[in-house]
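For this depiction, one protein chain was excluded, whereas all remaining protein chains were kept in their positions.
A, B and C are the chain letters, set down in written order, and residue numbers restart from 1 in every chain.
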Amino acid sequence: MINLGSYLAISFALFVCGILVMIARKNIIAMLLGIELILNASALNFAAYTKFTNNNLDGHIVSLFIIVIAAAEAAVGLGIVIRFFQLRESIHIDDAATLQN
Amino acid sequence: MNSTVVTYLSQSNEFSAVVKWLTTHLGFDATSLVTFVIFAVASLIVVGALATIGGLGTYAERKISADLQMRQGPNRVGPYGILQFLADGVKMILKEDIIPANADKFTFILAPFLCMVGVFATLAVVPFSSGFMLADLNVGIFYLVGMASLVGVGVFLGGYASNSKWSMLGGMRGASQIISYEIPGTITIVSIVLLAGGLSLKTLISGQGGLPQEWYLFHNPFAFIGFFVYFISALAETNRAPFDLPEAESELVSGYHTEYSGMRFGLFALAEYIEVFVVCGVAVALFLGGYKVPFDLGTGQILVDKLGMDGMIAKNIGQVLELGSFFTKTFALYYVVIWVRWTLPRLRVDQLMTLCWKYLTPIALFNLLGCAVWMYAFDGKSIYSIIFNSAAAVAGNH
Amino acid sequence: MDYTLSTVAPIVLIPFFAFVLNAFIVKKFTKLAVAISTGAIFVSFLFALRIFMDFMNVYSVGYYIHKTFTWFDLSAGSHVFKVNMGIYIDNMTAVMLLMVTGAATLIHVFSTWYMHDDPRFGRFFVYLSLFTSAMLGLVLSDNLLSVFIFWELMGFCSYSLIGFYYEKEGAGNASMKAFMTTRVGDVFFLLGILALWSVVGNVTFVDIYKAIGAGAFNNLYALGIPLATFAGVSVFLGTMGKSAQVPLQVWLPDAMWGPTPCSALIHAATMVAAGVYLSLRMYPLMELGHMLPFIAVIGGITAFGAATIALVQTDIKAVLAYSTISQLGYMVIGIGVGSYNASFMHLITHAVFKACLFLSAGSVIHSIHCQEMPQMGGLRKKLPYTFFAMLLCCFAIAGVPFFSGFVSKDRILGDALVLALTNANHIYKLVALLGFGGAFLTAFYMFRMLFLTFFGEPRDHHIYDHAHDEHLGWNSNVPLLILSLFTLGLFYSGSFTGQGEVNLFGSKNEWFSTLIHKPDATSLHHFSEYKAEEFGSVDTRDKVQLTPAVYDENHGMSEHVAHEIHQIHHIGAILSIIIAFCGIFLAYSMYIKKSVNPGWWTSTFANWTKALKNKYYFDDLYVGKIIQKGLLPFNDLLSRFDMGFFDKYAIDGWASVNRWAFTISKWFDNTIIDSGMVDGTGASVRMMNVVLRTVQSGKIQMYFIVIVVVLAGYVWTLSF
Partner (left out) sequence: MFTNTLFLLSALVTLGGAVAVVYSQNLMHACIYLLASLFGVAGLYACIGADFLAATQLVVYAGGVVILMLFAIMLTGGTGNNINRYGLEKVAAMGNKKTYFFAGITAVIFSLVILKILANVLKAQPASVLAANEPTVERLGTILATDHILAFEISSILLLGALIGAAVISRPRKERHD
């Protein structure tokens, strides 16, 4: 039951869910949730490939860095969202369509 | 499944006898079944015992506070009022479970369970003794930190779901406090991990000994400071006074569980008391030698050698001694926590954050660096062994 | 000792880093900055001491350390243009390092007392650190170029420190004057460096010596004079500027506007001596250029002239300033008469006693807040330690036997006397006369100062009663006493290596004259064996094979000639002792016994006194004649040329040409560039824009969809 195929399938499903959330939602924070899903899907992929191919842990390293980047992305992204909210009193993605003003 | 309880019990003859008996009668290899049963029973014991300890925590809190304030405290139900917590429990279960009309129902129900799950999941790795420990994960302490942070989510959601100003403020305070104080706490843990060379709680404890000079507390000055940093962070993470801002009753009625009643409130309270026990246990494991007993009594080897006891019985005696050692130290710290609560006044929010970010975090980072330098410079020897060895060397020269 | 980067470079770098650090922290952490500065120079002193002890240990004339690295390399093909920097340490450098760091340490300590109440307490130490590192860099330099760099750096420090009290107009003017006057010498110094570079190919001391030894300067002329003379005079003009020789001496008296410790360090002990040090280094060049008589005369005039001016000064620091100029004159005489090691010894001894004298003057001034000697008197009861230190120093500078000044000055005067009596050039007779006369005047005016300050009845009771000697702390007295200890002659004349007895009169077996040898024409061939090593390398030279330096009683001359010279030296020594005591006695009878009335002298020689008080009208000459009559009209002329010719024809003419060109280019711009190209581009871009801007909607999700679909397509194509 535990094999590469099942992991890839789960990762694929997570990725597609992430894409759906990214595109269907109009709330910036909800889109960030989608990004987290996508990042997790890729991290899971790396860990699975490491386990089911040569088991040399390089994939774990990449997954770790993905987690690190996800944390940094969440911090900065949410910082931007809050700043945006202070300026616009909205976190609707369509309000963020201009480069200035 | 990497369970210490099962490993420990499988050493005994009775275990193999039972397995053999079941195998012959059931017609398949029963090792897994017995293992699972033992594990389930052990888990039930731990959960039950800890729930009791949590309940007794409320009693201890009231009794000790009464002592500190020269009052009597609960004294009607049972001898010295010791059954008070049962009475309280019964009262809570029988109370009406109120869910406010405008509350976010799903979240409202979920929040206390998240707290409970977070706390009880940590119990899996709490090292009660070398043999009685549900799971010896090799990322044990890390797992514990991760699971404990679920409590923060629970507190936050509890505050949000109640749809009340007090609860909201309490929940936000609680969550921000918990994620802030996780940082110095975790960094301090990392510095001890550095000394021990492993994340497993067994590794962490095995680097220490039964006698105080073999504890990591007295290993080097940085670890000594680190203990206090960890203890303060633990107090704040468990929302205990003087950091009980999330439930500051004079400002926020009762903080994030203002709107909760009945057993849902009870779960919050129970989670808090058990978490205090867990963080005290972790402090003991990290700094105060954990379950270690002096003079190798824990393995029972000395009893076998000197008194000619049977191996398993000696081991069992050793386990009991280790349990005693662990619980004694943990309860001592538990007493300190309650003592602090009834002694120190509450901090303001800005003071709380100042303490965390401007004092504890830099100190913790400094300690981490200091421990690393100590390990590099003194080859991991403790300050006691350095002094003792040099004194011995001097004495030997003359 | 193994010489690597780490054992030598800290001497310079520690004060320099202290300077850099202090420059940042001095405002907030003044006390710390002071401690860092003082500590840094002390550490540097320890390093210098270590080097000095090592050299004393080897005790060989030929021991040296020469490390270089390439600063920059602009070589192209066969044309080599490489500038090396490096350090060169021989016996002279080692002694110099010890003197500079030692004196600087004590002066730093003294300054912690003297400058304590000053609002710019810390900044003073910042300058001191920079100055000390520059001076040490100069001493360690192995070539003239880096000497010049540090030379200018010291000039800057001197400028900053003279103008330290910049609120006072005089201080500002004095600093400007010092800077401008030494600049005259520096320009010539740079010219000399270039002249040497043109011949030698680089300006390392050793290479210059080698070139001179190999005769590279023969038959080379610049501006019709021999190149060696040209270069020598140029370098010596640098010395004249830095060491305040006539006629560039005018800046040094004014430099006394600076704080007294800085006067002690810079304008008495070290920086002004750097000029003499440079001339000593360049001695073979001077010799080759046949300019020793010229040098001797300049030195003689300076020594005597400054001494005469010092006679009439009433400001205690002015007396010391002129005495400094005078003593520097003696050193220059020493170069001029070929008394190489005596000249250098005088540099060292003078540095010690003059630093001590200035510090003593500083503690007097700081105690009574007054610099005028007529208002002092009787201070020896109030300031006993200061008095004691100053007394020893006066003995030393006056040339009383057993003191350092006697040991060095006597040798210079003796050599001058030898040349006066034996050399065919009669100019040396004048030099000897000026030298001995100056020695008499020196003894007189120094003791005049001492008597006026410390003896007799207090002339101004208000000042006397308010002299707060209780403020004198250990950090003011200890440096004085240590320095005054080193005014004793035996430190310089003794033999520290067990070769013969310690000779207190100091003409035999001195370590100084044994170790420091004149690099004259006969000994230059030694330098052809000298090798420079890589900067980072460990010094591997076999020290055991060096022959220990031995005192040659006959100085390599035949016994007959040597005997004659020794006789003349003895005459000179006796003469200078008599002269010194005459001077002291005259001062005693004028200012203690009052049997001779100084007023009679001033009224009888009123014109002379007036000339002396006006410093021989040098300032009037420079300001009134040269600057106002000479430079300002020239300036006018230049500006008139600027306005009348250059502005009118060159600039305005160019403008009209431009205006004409502009008309053409304007048309071109408007019609072709603007309408055709710019607007055309704009129009075409706008047309594309209409199409493209629908794509850039700013809707992130649209972008995301495009990204995902394109990615999918890309992967699809790849997967086949």
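Note that a contact is a pair of C-beta atoms (placed from the backbone, for glycine too) under 8 Å apart; a residue touches a chain by one contact, two chains touch by 3 or more.
Bear in mind that the values here come from a model prediction, so they are computed numbers and not experimental data.
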Quiz item: Of the chains you can see, which ones touch the chain that is left out?
Solution: A, B, C
Quiz item: Looking at B:F85, B:F120 or B:Y160, which residue reaches the missing chain?
Solution: B:Y160
Quiz prompt | Identified contact with the non-displayed chain, of B:M92, B:A175 or B:I192 | solution = B:A175
Quiz prompt | Residues in chain B touching the chain absent from view | solution = 1, 32, 104, 106-107, 110, 137-139, 142-143, 145-147, 149-150, 152-153, 156-157, 160, 168, 172, 175-176, 178-179, 182, 186, 198-199
Self-check item: Absent-chain interface as seen on chain C, which is shown
Solution: 701, 705, 708-709, 711-713, 715-716, 719
Quiz item: If you put the missing chain back, which residues of chain A would it touch?
Solution: 1-10, 12-27, 29-30, 32-34, 36-37, 40, 43-44, 47-48, 50-52, 55, 57-58, 60-61, 63-65, 67-76, 78-83, 85-86, 88-92, 94-95
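Note that only the chains that are shown with their structure count from here on.
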Quiz item: Touch graph across the chains, line, ring, star, complete or other?
Solution: other
Quiz item: Which chain is in the middle, if each chain's centre is the mean of its C-alpha atoms?
Solution: C
Exercise. If you tally C-beta pairs in contact for every chain pair, which pair wins? Let me know.
Key: A-C
Quiz item: chain A to chain C: how many Å between their CA centres?
Solution: 69
Quiz prompt | chain B-chain C separation of Cα centroids, rounded to whole Å | solution = 73
Quiz item: Using mean CA coordinates as chain centres, what's the chain A-chain B distance in Å?
Solution: 33
Quiz item: Do you know which chain B residues sit against two or more other chains?
Solution: none
Quiz item: What parts of chain A, by residue number, touch at least two of the other chains?
Solution: none
Quiz item: Where on chain C does chain A make contact in their complex?
Solution: 697-701, 704-705, 708
Quiz item: Across the complex, what residues on chain A touch chain C?
Solution: 19, 22-23, 26, 31, 93-94, 96-99
